[in-house]
Structure formats: structure tokens, C-alpha cells
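After this line comes subunit A, so read on.
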Amino acid sequence: MRHTFVFFILLLLSELSLTGARAADLHPPKQVTAGNGFSIATTGNGDATFYLVGPSDRAKQTVRLGNAIEVAADDVRTAGRYIATVCGSDGCASSAFYVVAAAPAQLSFLVHPSRVPVSAKDAISAVAFVFDKFHNLVLQPVKVDFNVAVKDAPAISRSLPTNNGVAWIRLNATRKGGPAQVVASIGSISEHRVVQQVASDACNLRIKATRKGNSVAVETETVRDCSGNPVPDGTVVTFTATDAKGKTTVDAPIKRGTARVQMRLTGGATISVASGVAMGNEVRIGGTP
Partner candidate 1 sequence: MDQRDTSFFRRPIPPAAIVLIALVVHAPLLIMQLPTTTTYDANFHIFFASHYAHHWFNPWNEQWFAGFSQTTYPPLGHQWIAILSFIFGLNMAYMLVQLIGVVLLPVGVFRFARLWVSERAASYAALLSVFLGTVAFLVYSAGQLSTTVSAPFYLLALPYFYEWLRWGRGRALAKGVVLTLVAASIHHVTLLFGAILFAAPVLMLAWMDRRAERDGGGLAVLGRAAVFTALSAIGVAIVLLPYWISILQHPIEQVPIPHASRSNFLLNVDYGMNYFIVPYGALILALPFIVIRGASVPRLRPLLIFFWIAFIFGLGGTTPLPRLLLGRAFQILTFERFTLLAALLALPIVGLLVEELLDRAPKLASIGVSIAAIATFALALGWMYFSPFKTIGGMNVDSVVSFLNRDGHDKYRYITLGFGNALPKVSTYTTANSVDGEYNSARLLPEMTQYGAAQLTSAKFFGRAGMESLRAMLKHANRYGLKYIFVHDAYYDPLLAFAGWRKIETFDNGLVTVWSKEDVPPARKIESDAIPAPWEGLLWGILPIGCSFFAILLWLLVPDRVRSLEIVPSSTPAEVPTYAREAH
Partner candidate 2 sequence: MRYLLALLIFAVTLLFVAVGWVTSGGLARAEIRSASTPTEAVQALLADVQSHNWDRAYARLANNKDIDRSAFERDLSGSYRSLRTYSSLEGFDVWPIHAASEQAVVRANLHWSTAVGPIDDVRDLKVEHQGSSWKVDWPSPNLPKVPPQVIPVNYLRWDVINRGPEDDWGEQNVDTPQVRIISMNPVERPDRLIILGEIVNEDTVPAYVNVNATLLDQHNAPMSQEGSFDKISHTLLPKQVSPYRIDFPGIKLKQIKSVRMDAKAMLVPASADPVIEVSGQRMNTDALGKKVLSGELLNESGQPVNIAQTLAVFYDSNGRVIWVSDGYIDQALLPQTPVHFAVDLPDDVAAKVQNYHVTVNHYSSGNS
């Protein structure tokens, strides 16, 4: 709290002195790169106090007017507008300058969603934010390479410039299920994300039924979506059988590509199958031999 107060007082002093009378003068460079030390030339004579106030840095040192003021690299690590103020016996003088981000050093890479149905158009959104080593957003345009790699499928690569530090791309999901490696890179800097491309709804769901005494074993063929990708294990398949005793239903998860159940059925029965909103075939099975 106390530091914040001092900061605002200094800022106020600086702003006032920018418009006030100048006994001494400062000549900072117009633009400085973050994390680089530099000198500020001064005019006047005598001892003075130098203040440097930036977006998240501040510094104070005693200087001699007329000599150059050395600003340490650590004092200008945050990009943004800085105000340099020098206060001597004749009053204060201020000057503003900008610190810009250093060379790209980090990428923040947002990929959404984490799961996407296969063949979905523009379903994957990849956004890259380019930062320097001090976490300053690099506003200068930089080329970001996006690369999507899916096993057993050709990789997709595109290169896009950043706009105000951000580059983004929308990608189609491939027809092939499985993990898609999405990579954003700038030179040697790269970030990896994984998007699971998952099978869509079951397509052409088919079952076969075999009677074993009083029960009937019902099993699906390998459950696949319309692109031929196997529907993930755990997906629920609903078997419905109607016999003389009434209706029997079982919600069974797919295990190793197929779902199977044993149903206690007497006499002839009609068995159907569904998964979610997708319906499958219907089979009729005769009574006990």
C-alpha cells in the first residue's frame, strides 16, 4: 500500500514536471528494448535525484547533472511507457520514452477444444500469443508456424504472421480419429498441444444374436462411425429385446470395439440396438430349440 502511494506521488510529480518549468533537461532514447541497459543524457549541473517510473518498474538514484545517467537492464524489463524524472535544486524535469518487447522467447498456445469429432469443419481453434523472455507481448509482427500432425495422415502446415502479438488459425478435423498433435513454433520455440479427434455417432450399427439355453448372447459388430473410425470404448449401446414376458433392455458399454450382453429371453424375441440417437438393425430369434 505504501509503495503504491509513493508510486502515484512520483507519477504525479513526473506528470506535473513534464508541463512545468525546466531547470535541467533529460534526453532519453525514443525507444528502448526490454532488458537492455542504456544511458540518458542530461544537461545542467549539480547533484540531482533521478526517478524512473515504468508500468511495473521504478528506480531511484542520485546523479550528477550534465553526465549521462546509466539505466540498468533490470530497470526496464517491462514493455510500455516510462517516465524519467530528474530533480535538482532548480526543480524537476521529465521525459517519457517507450520500452518495447525483446525478441520472441515464449509462446502461449491455446487450442480448443480438447476433443473434436472427426471431419468437423473449422472445429479446432489454435491461438498463439508471442512473448519475450520477460513476458512482454511481442507486438511486432512475427511469423508463427502452425503444424497439425495425425498418425497415418499427411501433416497440415501453415505459417501466419502475428497481429498485435497474436496469431490464430482454424483447422478442420481430419477424417481419421486419434490424437492430433498441434504445434505452434517460432524458430526454435515451439509449443505442443494434443486434440483428440474422436469418432462421431455410430453408423450402420449391426448386431447378431445367438441363443444359449434360456439366454441369448447378443453382440454388435465392431461399432464404427460413418468415416470408419471405431467408436471409443465405453460408449453406451442400448439393446432392447421383446419376448413373451415383456421388454428387456440393457445399456452396455463398448469394450474392445464391440458391445455384448447376455439376455434372459424365453421363446421368440425381437432384438434391436441403438447408441445415443443412432439406431441399428433389428434381429428376430426363435424360441428354445
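Keep this in mind: contacts are C-beta pairs under 8 Å (C-beta built on N, C-alpha and C of every residue); 3 or more make two chains touch, one makes a residue touch a chain; residues count from 1.
Basis for inclusion: all candidates are chains of the complex that A comes from, given by their letters.
Here the structure is a predicted model, which means the values were calculated and not measured.
Enquirer: Of the numbered candidates 1 or 2, which one touches subunit A within this complex?
Expert: Looking at every copy, the candidate touching subunit A is 2.
Enquirer: What part of subunit A is in contact with candidate 2 in the complex they form?
Expert: The contact residues of subunit A facing candidate 2 are 108-115, 129, 191, 193-194, 196, 198-199, 201-202, 231-238, 240, 245-253, 255, 261-264, 275-278.
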